[in-house]
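The complex appears here minus one protein chain, its other protein chains still in place.
The letters A, B and C name the chains in turn, as written, and every chain counts its residues from 1.
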């Protein structure tokens, strides 16, 4: 069986998914929709698929699944429409910036029994997935402490920041999902601290650019996250998990792994400078996992509920910063 | 000029300092005092120094400086006595577990104009010192975020834990000092989380064995600390500092740096299994710095005030855990 | 312009090139030929290309270039035929096991002015290419000493070994090419030592499985090569170049870059276990370079002369082992 795809949104991340779909022997890209004809046209030409409207894709009998890459504020509505239309849905994170809106959307997904997968691509990075696999194998015993350091090469444009929902909902949300993925137990408490250290303009836009977060589960497992919107040495993405029998860690990835020695010392080139080159393999594996789920092989995960849980952690972090205290998840997600 | 030493306390750490003193061409070990004759006798025999009482050392004209390695609850009183006796004082951390007692002690030090240095040995580790030196050179621009991971190979005996003052005052205190050393700005806010994950008996003794802490300075600089009383792979001591122009990090130290490859992968031996072998160089450098200060070359640092500041951070962490909120340093150290 | 390809040979390496061609936007795979219908059929089905005979591809007006992946003993003849047919030619190494046969073949290539590129894929590995780029940038000054360690995960089947031309012509030849690529000056002298340490059956088949080679150029630049047919820890492929101002090295590649710490130490998973996964990126970059050359952008390199030069080094190594002496290239390639 080949899973036949409609692609909603032909921007930067839409192109990534188009490449992943067409590179997967178990999938085919049937149609693309985008408000900008130039964007959909480029994908249609490169991959030989049709250009359609969203309505046409909704009604199409030759499409099994959609990938939603449109702007964030359209995600929840599109999920609901395509759930009702009987399509399997892969949606880029976040489902929505409002917890209530996400909950309402997920009710529709449950009621229609739709297949929904949310785009937390990092779970599919082969190195991070290997960390999780080692935990599952028992290599480090019981998980106790997770450490996540996640720093972007540079801050996004200010207008993006203004509508991003803030650093916790936009950037840390990946790390919240990763922390849940690695802890293997729901987070019960959140404490966060936030600063503007990179660019005062980000502060004026009402956001932070440097944050740190602590999480704790009911049984006492802990996680720490450090985020900065700027790292001069590239895309800094490290995770490690300390357990009762040891530690497992994934190191940073480099586009070129050479080392140059001179009188100044030993130098390796910087890290990847862009999330798309850093996570190339993850995007392909993510679509492959979705295709497998749609084909009845395995569950669609991370699920809508995973998306909701990560957003609730972001909400709790925002509140923790505002009120200078530890916030219980039950206050937010109740 | 040779600095002539009296050693107070001939236990484990006393032996370390005896070795450091006798290995330093600018220092000599004149006498040792210990309540246990076997302990002082061993040092006297190995290094050819006299055995004296504390009172005799206090009154001795052939002694310039003392190293205090006695039990914690005697530190403050001994500092005061030797300050009044006109001796330079090196005291193992902590000065006392009570902030008020430390403050009273430091008043005596100030009034007597005594030289006092506190044993935060990690500042003298050549690798950590090199991190600080790179910051001073401007290699990473402005300091923004400090990350400290500090885990012991195994927990101390329960009776030690019972009188230790708790993990924040006993173990994290080193990391509080390191965070201050690296941040270069006083901490204004503390948030901490604590669990018992390693040994329930530690919990029954009223303490925690796994903690994480976030610090923030007035200007928004951040630090994260992760502590566990147990790491199967050895003495895990990592620091890194992220700044506006880059990052500087000190990796773990290993007693043997070989790698073995086989069908199971590439394996390096575990880390040091004991703080004394891990910090051998630091202990020697620490005494050398004290000797230099006593000889009029440079200041005695870390000072008593550094000891007080680290203890105040521990106090704030304890309160943060108890009250589930961010604690301002002004509440504690006021 | 799209370069239209005919693929000759649909075995293991043929499939690799089919994937590279179809994944290159500037290339298309028009037809495949193989004596085994099952092999050509599999590629034709996967990529939607035609199945043709070699003769049909030779005569086809819709084909610009061929990739020769047939058995070694057909390479030289096919190169000559397709050179005369006016096609651009990419040929897997080696052109032939006989130096004289290669020379005769290259004469035809010169006479027909055909474009010929030989498949030394390692030059296109991004890490090895980055080493060469650093040399070109002057990062290490003048090249002085090259060190190449190249070990296979396991020995090929004995029947392969019997017709391989021996380890120097089959395996070390990649390292000879890499040494020439990195030295930047022709080799003048060769000394080699060879043993059977892995499998006595390889010795009975008249070959060696463990060899070491030294090379020297006229100006005194040096290179060392170490080869084994077996490495339990995976596909060991390291190069380093020492120069007047420093050293540049490419480390081994790993499919997963995680590290697990326990009481046994720190362990990273083994290396790649197969040359095709190790050199995935190199195969794609190699075809892209050929496509560029055929499209008039850049030269076809490595050339037939590079293939001849590497084979001459193998010939000299064979003679050095047989005669227990340093062999001058002029004796072999004269």
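Keep in mind that, in the parts below, a contact is a pair of C-beta atoms (placed from the backbone, for glycine too) under 8 Å apart; a residue touches a chain by one contact, two chains touch by 3 or more.
Computed from a predicted structure; not experimentally measured.
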Report summary line: Answer key for A:5, A:233, A:275 or A:290 versus the chain not shown reads A:233
Report summary line: From B:62, B:111, B:259 or B:323, the answer for touching the chain not displayed is B:259
Query raised in the report: If the hidden chain were put back, which of B:51, B:85, B:139 or B:333 would touch it?
Result: B:139
Query raised in the report: Tell me, which residues in chain B touch the chain that this view leaves out?
Result: 25, 46, 126-127, 130-131, 134, 139-140, 245-251, 253, 255-263, 269
Query - Interface with the unshown chain - residue positions in chain C - result: 142, 144-145, 147, 149, 151, 189, 191, 193, 195-198, 210, 212, 214, 216, 220-222, 224, 226, 228, 230-233, 236, 242, 244-247, 324-326
Requested in this report: For the chain that got dropped from the picture, name the residues of chain A it touches.
Outcome: 231-233, 261-270
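Just so we're on the same page, only the chains that are shown with their structure count from here on.
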Report summary line: Relative to chain B, largest Cα-centroid distance belongs to chain C
**Report entry** Multi-chain contact sites of chain B, meaning residues that touch two or more partners
**Finding:** 231-233
